[in-house]
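A single protein chain has been removed from this complex, and every other one stays in its place.
Letters are used for the chains, namely A, B and C, taken in the order the chains are written, and counting of residues starts over at 1 for each.
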């Protein structure tokens, strides 16, 4: 993560946010992983009764709620990575490369079988 | 998200990753929200039986596994945001501002009560 | 829960299972709620890339895996309820009655709107 990056900016803002509230004591990796999970569920809840097609066409007010949930997930993810000392951007780049090797385009083209074996 | 940002870089890489595999057909927001959830659970699983203190001091090999899971969560989050047309960085900045209003530092200092009411 | 009930039988078996392994020390409600979550995600993972129709027609070997995951969820749920001193069957009966009042059949007939507002 370079000093100018998005994820760095968020990391710094969240450090300050927690510092001025004395919330670091609650931000153990264990607790943060739970909070991340809860936010992810709140995000997913918006889609639970929708058809796949409906999930692609949210109404404007629902989209605003969903954007807020996406943000919550990112904020806890950045915070958890920071507390663990993990460079999130570097880890993500590395994972994309791993996935490219695991799923060669010519072998998995158009197939969900690689995902699920169903 | 500016053209040079971390999140933009990941978004572009994931678009290409999916395009060359013809996987867009599976990447409905509904399905992606489920995949994001599953990855978040795999991340949290590393912490489930640890004490808070243990979760702060992972062994090196465990840390590498955790970093991989953090990456998976970010990749699905970026992909889901992209399919929904949400600017994830802008949404996150906006959410930090909202949270700052919701939790004034002088009123919630050092208190978990604002989180949970316990 | 009467002495002969399914849930009582499972509760007793799980108490004994934990006792002979000295695992009660790990079974705090916090930890058990995390374990329950992880198992639920493993269950959901089987459905993440399937269409709604496909999820209704699992292959036999997949069904056996899914049955195992359903069992895992129930076992942690019974265990967590026991540690909290909650009568799970009584709570479930009570919740069905609450839901019947919340969702009057004649007003929500055939509508997912009550679920999601979409």
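Going forward, a residue touches a chain if its C-beta (ideal position, glycine included) is under 8 Å from a C-beta of that chain, and two chains touch if they have at least 3 such contacts.
What you see is a predicted model, and the numbers here were worked out from it, not measured in a lab.
Novice: Checking the contacts here: which visible chains does the omitted one touch?
Specialist: So, taking every chain into account, the missing one touches A, B, C.
Novice: For a quick check of understanding: of A:10, A:34 or A:86, which residue touches the chain that isn't displayed?
Specialist: Of these options, the touching residue for the absent chain is A:34.
Novice: Determine and list the chain C residues touching the chain excluded from the picture.
Specialist: Chain C touches the chain not shown through residues 1, 4-10, 13-14, 17, 20-23, 25-26, 28-31, 33-34, 36-37, 40-41, 43-44, 46-47, 50-53, 55-56, 58, 63, 66-68, 70-75, 77-78, 80-81, 83-84, 86, 88-89, 91-96, 98-100, 103, 105, 108-110, 112, 115.
Novice: Touching the hidden chain in the full complex, which residues of chain B are there? Just list them.
Specialist: 34, 37, 46, 48-52, 54, 58-59, 62, 112, 115-116, 118
Novice: Extract the touching residues of chain A with respect to the undisplayed chain.
Specialist: Listed in rising order, the touching residues are 26, 31, 34-35, 37-38, 40-42, 44-45, 47-49.
Here is the rule we use: only the chains that are shown with their structure count from here on.
Novice: Through what angle, to the nearest 5 degrees, does chain A rotate to match chain B on its C-alpha atoms?
Specialist: 180
Novice: Need the CA-centroid distance for the pair chain A / chain C, whole Å please.
Specialist: Computed from C-alpha means, the inter-chain centre distance equals 26 Å.
Novice: When the C-alpha atoms of chain A and chain B are each averaged to a single point, how far apart are the two points in Å?
Specialist: 2
Novice: List, in ascending order, every residue of chain B touching at least 2 other chains.
Specialist: Where chain B meets two or more other chains at a single residue, that happens at 26, 31, 34, 37, 40-41, 44, 47.
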